[in-house]
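Note that this is a trimmed complex: some chains were dropped, and none of the rest were shifted.
Chains here go by letter, A and B, matching the order in which they are written, and residues are numbered from 1 within each.
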Amino acid sequence: MYLGRIVGRLWATMKNENLTGQRLLVVQPVTPELEDKGKCIVCTDWTGAGAGEVVYWSRAREASYAFFPEEVVTDATIVGIVDSLHVKRT
Amino acid sequence: MYLGRIVGRLWATMKNENLTGQRLLVVQPVTPELEDKGKCIVCTDWTGAGAGEVVYWSRAREASYAFFPEEVVTDATIVGIVDSLHVKRT
């Protein structure tokens, strides 16, 4: 999974029917030190996370599977909100 | 999913039979601030989007699944057209 911070949201009227009812959040990837790194991604959300929160998301088939048995055509889903993060580089 | 802008289209006579009848669009990835970033990709289209529109697309198995139950050999599909996008970096 990847670390990121929620920085935005998007709206779309015309979209695949399997995405109906899904919130679409814009996530900025961050390092474990919480600095921005890399390009933003559009994620569906399993967690109810809000703007500015640090989350981790899953990709590919696993992104879709988070909603099982519901079928959602997504390749990136927020699957958890980070409470705390301990990093120690030696 | 990823944000992008439609910048072109391609035509191919010789192609896999599972791509017959599919429009093939050239998409330039963009940042949430809508600046070009990264290399272009060729997408099938579920939405009917036109040149210059901002869209988001899905990859891998999910790209193919958007057309279910039709079988399309694609690894990148436009699944929505962006109406509006709100981004706030803290």
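Structural remarks
The criterion applied here is as follows: a contact is a pair of C-beta atoms (placed from the backbone, for glycine too) under 8 Å apart; a residue touches a chain by one contact, two chains touch by 3 or more.
Because the structure is predicted, anything quoted here is derived from the model rather than measured.
Whole-complex copy count, one sequence throughout, 2 copies displayed: 5.
The definition used in the following text is that only the chains that are shown with their structure count from here on.
Rounded to whole angstrom, the centroid-to-centroid distance between chain A and chain B, based on C-alpha atoms, equals 19 Å. Against chain A, the residues of chain B that register as touching in their complex are 1-3, 29, 31-32, 37-38, 46-49, 56, 58-63, 65-66, 79-90.
Touching chain B in their complex are the following residues of chain A: 7-16, 18-19, 24, 26, 28, 36, 39-43, 51-52, 60-61, 63-64, 71, 73-76.
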